[in-house]
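Here the complex is missing one protein chain, while the rest keep their positions.
Think of it as A and B in the order they're written, each chain with its own count starting at 1.
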Amino acid sequence: MLEYLLSFLILAGALFTFVGSLGLARLRDFYTRLHGPTKASTLGVGCLLIASALFFSTRSEGISLHEVLVTLFLFITAPISAHLLAKAALHLGLTSLAPPPEDKPRR
Amino acid sequence: MNLFFAVLTPFLGAVLVAWASRFGRSHAAWAAGGVALTALAWLSPLLSQPFAGTTVVQRLEWMPSVGLDLVFRLDGLGLLFAGLILGIGLLVILYARYYLSERDSMGRLYAYLLLFMGSMLGVVLSENLIQLLIFWELTSLSSFLLIAYWREREMARMGARMALAITGAGGLALLGGILLLGEITGSYELSVILASGDLIRGHSLYLPTLILVLLGAFTKSAQFPFHFWLPHAMAAPTPVSAYLHSATMVKAGVFLLARLFPALSGTPEWSWLVGGAGLCTLLLGAVVALFKHDLKGLLAYSTISHLGLITLLFGIATPMAVVAGVFHIINHAIFKASLFMAAGIIDHETGTRDMRRMQGLWQFMPFTATLAMVAAASMAGVPLFNGFLSKEMLFVEASEMASQQSFGWLLPVTVTVAGIFAVAYSLRFIHDVFFGGKPLELPRTPHEPPRWMKVPVEVLVLLCLVVGLFPAQTVAPLLAVAAASTLQTALPEYNLAIWHGFNPALWMSVTALVGGVLLYLVRRPFSLLHDRFEGQLDARRLYNALLQGLMVIARRITALLDVGSLQRMVFVFIGFALLLGWMGWSGDRSVLTGSRPLLPVDAMSLLVTAVLTVISVAVVILHRQRFTALVLVGFVGLVVSLIFVKFSAPDLALTQLLVEVVTVVLLLLALYFLPQHSPVESHPLRRSRDGLLALLVGGGVGALAWAVLTRPHSSIGDFFLANSVSGGGGSNVVNVILVDFRGFDTLGEITVLALAGLAVYALLEKLHISGPSQNADGRDWNWDLHPVIMASFTRLLLPLALLVSVFILLRGHNLPGGGFIAGLVTAVALIMQYLANGVAWTHSRLSANMHPVVGVGLLIATLTGLGSFVFGYPFLTSTFGHMKWPLVGDFELASAMAFDLGVYLVVVGATLLILIHLGLMHGKEPVRGKGGH
Partner (left out) sequence: MLTVALSIAFVLVGAAVVLSAWRLLRGPSAPDRILALDTLYINAIALLVLLGIHLGSALYFEAALLIAMMGFVGTVALCKYLLRGDIIE
């Protein structure tokens, strides 16, 4: 039972990671490309980390918590990276398929 | 051990005094005096031994495996000199307290003075000649600092440089001489060398040895023709001159003559070289001294002359002459120190040292004048003062030599002429300064100096008198042991008395005294002649020409090799590497591939390596777009660390990851100030040449790696693997190597890191450059300094990151991690806050001052190392044990962990120090953006 679950998680994780990179490589402007890695890849690695946590928790006594730390890191940092990248792209005025929003400075 | 501590005390004391000077000028003086007294106290239990005829030798094993020990020796000669160094040193410390003006740094002078004192003690108390040479060079270095004490003065810097150049060159020659002595006798220890005089004198290398040793002695003691540095060294503060140029530094040369006398003397070569140099110096110094208008200039040339006198006595080399030489060392130190101090008082009170401007100072400072007169009378060799006694002994020796050589009569005549001049310049020193009318427009109205400034002069002048009147009751025992240990044989019969009856020496003395007074009266025309030709017959001109020539040659060679092109230097460097590699390959006919079977290759490694190769090539192609190249390099670093993981080097992988990010931050900081695009400058032909070279080198290194990796190879690694747990108490071998097996290396490395951090800080602290206000495409920077999402979320990450670094630090001894990695993690975590929240926000929460962190880190690491001394183990021996903690369970505690904590702190401090100050380099120009502020 556990092995099925693990296999499923690993396959799903790898697939999402792949899809994220596929999006990065294939989509047509930066703003759409940004979606791939920040969402799919993060989810993919999340799945893999859960798989790993399960795997090591069942193999030895005690719960493996390292993965939680990595996941926490990734889930906090991914939105920041994405936001900063989008901001940089807007700042540099990269061409967009959709009309870009106005970058309004705060008063 | 006492001797070792006596020598060590002044060196440690120098630091103490520099610190104590914060609390005031008198504190610095008390501290310095205390240090000198402490050194004396270390010596005091041994003082009686040389008088009992024993030579104290104390040995401290240093590197027994290569036969290097710290060996100290105390015999009569060493005792005499140690007494002079410490005794006059104490008086000089007292005197300097009142001499220096408010503007001058007290702590610096005393610190240098103590450094010099320690070096000098080292010279006179060394048993091993190599060790003696080390201290000898230290006296040159510390005297350089002392002479250049007023470093804002051109003359002081020039004088210091000249003294260092001459004495340093002499030190080099002396090193050669000492090595030859070691070669001849098979030992560097004085006990052996002094006992093998016949062996040395009979050896074919005797003459080169003698010349090299004498070069060292003559340069130090300002003997002709190397005398010219001493007058220029008078740019030093007067207490320094009183110390260095009367009793210590210049006496080191004659000390060496005395020390090696049993080993080297007794040949015609010795007599001609030493006696000749001494005679020339004696006469030259005495003549020039008469015509100097500068008070200290006169004393400087008089010192040269008296050093010549001592050298001449050692050159005559009869046992009685040696006794006279040692005696004159004592006498000259006493009267010349007091004269320098008197000259300093006059300078201090009148504001000038030019004897043409001052007259009749008697009415302003009669007491000082009296003191100076006694000392000057001693210098002139007037009966009843100590200088007379040793000079009379010289006259006796000279007159006895007259009958033994064909031109022997020249000796007493020359000596008498020098004596005439000595009387004349002593008379001038007194008469021109204190009598002869009213002073002319002095910068200040002179009066008697402060009470305690006179005390050192009084003590010395009293000694002049007491020794002069009652030699047998005062100085005789000390002279006897010092002379006996110089000769290393029984002493000759002699009688220290003022009156020896009507002998030739008496008539020479009378001639000198009467002739000197007459010469002084008719000196005017000679003086004019001297002024006219001054500076034309000067070895200094030769020295300057030589120096200039050397500079020109050095510049030519540099210009020939270095045309200021990095490409060319790299070309030469790589070319040589290729050449050496080719030579290595061509000499060996063995096959490239070794016998070791290859490991299986998996698809993933192949894939990652292929990607790495492609990206690396892309870096080369795209290197003109600096930002792009930097992003690509970031990827290369990532893959390299993955490869480290794959090949079971997790510590390396972690370090690589961290270093990678720190490098990216560093390069981005630099990129801000650099042009965004680098232009194409090189010719295609040249690029293809460089490409070829790169291929050859890459191929060569690849082949080398292949050859090494395919061969079975066992190294010291196996030892570490086997002993890590049993010897170091940790299962992470890399960490155990760093903090235990090679802990001393690590200590050195973190010291270098700390210094580098401080150096970067010192270089950048006051530097402000304004960066560009637009990016490469002419677009203004974004108005948003710290986007709020980034700023607030990054704060959340700080505790997580710190948790990780503590975790890595604690488990480092057994699993991948350790102080270095943990330090970098902490540094990166803090830099992250600077990036996301800005300098102002971070500095309001974390002190910007990283110096204490670096300092405490180094201190912890060093103290951990020193701790093992307490338990009687060598430096940095580590220990470990296990303890049960509640909740945590079994927890291993190794002393190496404290060391690792030190490493951690240094890494954090130095990294932050460097990066933050690079970041703060930009000017504070107003932010220009779309929105404006």
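Just so it is clear, a contact is a pair of C-beta atoms (placed from the backbone, for glycine too) under 8 Å apart; a residue touches a chain by one contact, two chains touch by 3 or more.
Everything numeric in this text was worked out from a predicted model, so none of it was measured.
Engineer: Tell me which residue among B:Ala618, B:Val806, B:Val856 or B:Ala898 touches the hidden chain in the full complex.
Structural biologist: Selected residue, touching the omitted chain: B:Ala618.
Engineer: Which residue from B:Thr303, B:Asn782 or B:Thr911 sits in contact with the chain not drawn here?
Structural biologist: B:Asn782
Engineer: Touch as defined at the start, partner being the missing chain; which of B:Gly729, B:Gly817, B:Gly865 or B:Gly902 qualifies?
Structural biologist: For the chain that is not drawn, the touching residue is B:Gly817.
Engineer: Looking at B:Leu384, B:Val517 or B:Val645, which makes contact with the chain not pictured?
Structural biologist: Going through B:Leu384, B:Val517 or B:Val645 one by one, B:Val645 is the residue touching the chain not shown.
Engineer: For chain A, which residues touch the unseen chain?
Structural biologist: 3-4, 6-8, 10-11, 13-15, 17-18, 20-22, 24-25, 30, 33-34, 36-37, 41-42, 44-45, 48-49, 51-52, 55-56, 59, 64, 66-67, 69-70, 73-74, 77, 80-81, 84-85, 87-89, 91-92, 94
Engineer: For chain B, which positions touch the chain that isn't shown here?
Structural biologist: Residue positions of chain B that touch the missing chain: 603-604, 607-608, 611, 614-615, 618, 627-628, 630-632, 634-635, 638, 641-642, 645-646, 650, 653-654, 657-658, 660-661, 664-665, 668-669, 671-672, 771-772, 775, 781-782, 784-785, 790, 794, 797, 801, 804, 808, 815-817, 825, 828-829, 831-832, 834-836, 838-839, 915-916, 918-920, 922.
Keep this in mind: only the chains that are shown with their structure count from here on.
Engineer: With chain centres taken as the means of their Cα atoms, state the distance from chain A to chain B in Å.
Structural biologist: About 59 Å separates the centre of chain A from that of chain B.
Engineer: Could you list, by residue number, the parts of chain A that touch chain B in their complex?
Structural biologist: Touch residues, chain A against chain B: 69, 72-73, 76-77, 79-80, 83-84, 87, 91-93, 103, 105-107.
Engineer: Spell out the residues on chain B that touch chain A in their complex, using ranges where they run on.
Structural biologist: Residues of chain B touching chain A: 779, 782-784, 787, 789-790, 793-794, 796-797, 800, 804, 929-931.
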